[in-house]
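Removed from the display is one protein chain of the complex; every other protein chain stays in position.
Moving on to subunit A:
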Amino acid sequence: MANIAEQRIKREFKEVVRSDEVAACNIKVELVNDNFTELRGEIGGPPDTAYEGGKFKLEINIPETYPFNPPQVKFVTKIWHPNISSVTGAICLDILKDQWAAAMTLRTVLLSLQALLAAAEPDDPQDAVVAQQYKENNAIFQRTARHWTTAYAGGPNTDTELEEKITSMKNMGFDEHKARVALSTKDWDVTRAAEYLIS
């Protein structure tokens, strides 16, 4: 790894990542290996959103050309959000692409991701299915996002009706995650979800 990138990440660790402000904002970063190229991040879901109470893990890779190019970040924790792929965890966020500036830091990235959870941009989607639901059926979207937060990110809210639908599909022999994806995609209509999985 290029020396500049490593020096910079080391300094970010010392001066940014461990600050009190960061702890208060409910974000953190950890090293995965000793060479500072792979990091693991975590952000807390913002209050008063469907993600509240959830802890979302992020995979962060630092390119050799950091800080002149952005870190590569994706969600490891599964999440239902218009700008994050429910399949790969890939993120659509301007500062992770062409609006990255070298003056930004990992802290900027994590806080921006938290802001993205609080304010989705459905017109610039990463996940078209989720974005469509967000725009056309927002109540179901909110409920689905909250349910995913509980199922994958340790969120506190149990939605019994949705849980029962998943259980009924599991009883038909479907895998739990696949059932959840199909139900979420088909606005929690069990028949259509089953058809979707069979086709």
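Criterion: a residue touches a chain if its C-beta (ideal position, glycine included) is under 8 Å from a C-beta of that chain, and two chains touch if they have at least 3 such contacts; residues count from 1.
Throughout what follows, contacts and distances are computed from a predicted model.
Comparing "Bardet-Biedl syndrome 4 protein like protein", "SCO1/SenC-domain-containing protein", "Ubiquitin thioesterase" or "Nuclear pore complex protein Nup85" against the UniProt entry of the hidden chain yields the protein name "Ubiquitin thioesterase". Which of A:C25, A:A90, A:I140 or A:V190 touches the hidden chain is settled by the complete complex: it is A:A90.
Although one chain is not drawn, its touching partners on subunit A can still be listed: residues 2-4, 8, 11-12, 15-16, 63, 65, 67-69, 72, 74, 85, 87-88, 90, 92, 97-105, 108.
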